[in-house]
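Heads up: the structure comes next, in structure tokens.
As you look at this complex, bear in mind that one protein chain is not there, while each of the others sits in place.
Entry: chain A
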Amino acid sequence: MMRGTRVTIIAGAAGALSACNAHQSTLAPFGADAADIRHLFLVMLAGAVVIAAGVALLMRHAVRAPEDRLTHHQGMRLVLWLGGVIPTVVLLGLLVWSLPYMKPRPLGPADLQIAIEGEQFWWRVTYRPPGAAAVESANEVRIPVGRTVAFRLTAADVVHSFWIPGLAGKMDMIPGRTNTLVVRADKAGRYRGQCAEFCGLSHALMALDVVAMEPAAFDAWLAAERRPATATGQGAALFAANGCNACHTIRRAGQAGAIGPDLTHFGSRQTLAAGILPMTTANVAGFIRHPEKTKPGVRMPAFPQLTHGEATAIARYLQGLQ
């Protein structure tokens, strides 16, 4: 009785784990490929439990059975069937059943392509809709629900790995090479991805906001994203005076730095510093003055020469870029 209760509690707790983290979990899929992966995992888990239980029962039986219960010949037949024939058939069956899962999702010329470049320690995101000009963004990727999307994955400096656990499996980003990951989201919502290959001091602080949107909402969003954002105020002048535009683009005449993340619609993003800090004015101002305190080894230099008020003004300006 006690044992039964314990098993129920453990099984319940394991089930609850997926609910803890619905926005970054391979057990809480929002895409077709992640659903396949979870399906494979659950089938394998169930089979493994059955086999492990069978082996345990056989061992219990073998320990309790009197000596000479089986003849040598019977014993050898048991080994042949349980150790040779059945595992071969089961593994072959699993292989044949799972092979179709490896087939890449078909990609048509009309499908949206999103180029994502991994850099220490952020993501350069370029939307390439068919028949239209590219749209630059960073550290947030939005995809339409129900449509096939191809990620073209590259790396600028070292090897990174692109992993949105709720959407699909992980794929390496390798300098000098383009890997393609084709996915389809099935459920709208806000999710999270993560670099899955050690890439430097702040590897663990290289995350990605993922937003799956209804197709119509996505099209409207992409059209808005394509337009330059404008905001004015003291922060705009400080942004230019301190040379921020040497590295960061805010799409507007004369601001074309491409070393760091594109900030055109910075204010509409949910997080700061590649999925690490909530988007608050204090966080943005603090990051501008001392990015290395949030992300050790970050490529952006610190600007301790800015006063707290100046950094806050720039932060307000950036947050105004919706």
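The rule we apply is simple: a contact is a pair of C-beta atoms (placed from the backbone, for glycine too) under 8 Å apart; a residue touches a chain by one contact, two chains touch by 3 or more; residues count from 1.
In this section, contacts and distances are computed from a predicted model.
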Legend entry - Absent chain [UniProt protein name; select from "C-type cytochrome", "Fe-S cluster assembly protein SufD", "ABC-2 type transport system ATP-binding protein" or "Fluoride-specific ion channel FluC"]: "C-type cytochrome"
Legend entry - Candidates A:G54, A:G243 or A:G309 - the one touching the absent chain: A:G243
Legend entry - Of A:V43, A:A110, A:I259 or A:A282, the one touching the omitted chain in the full complex: A:I259
Inset, instruction - By the contact definition given up top, give the residues of chain A that touch the hidden chain. - result: 201, 241-243, 245-247, 257-259, 290-292, 296-305
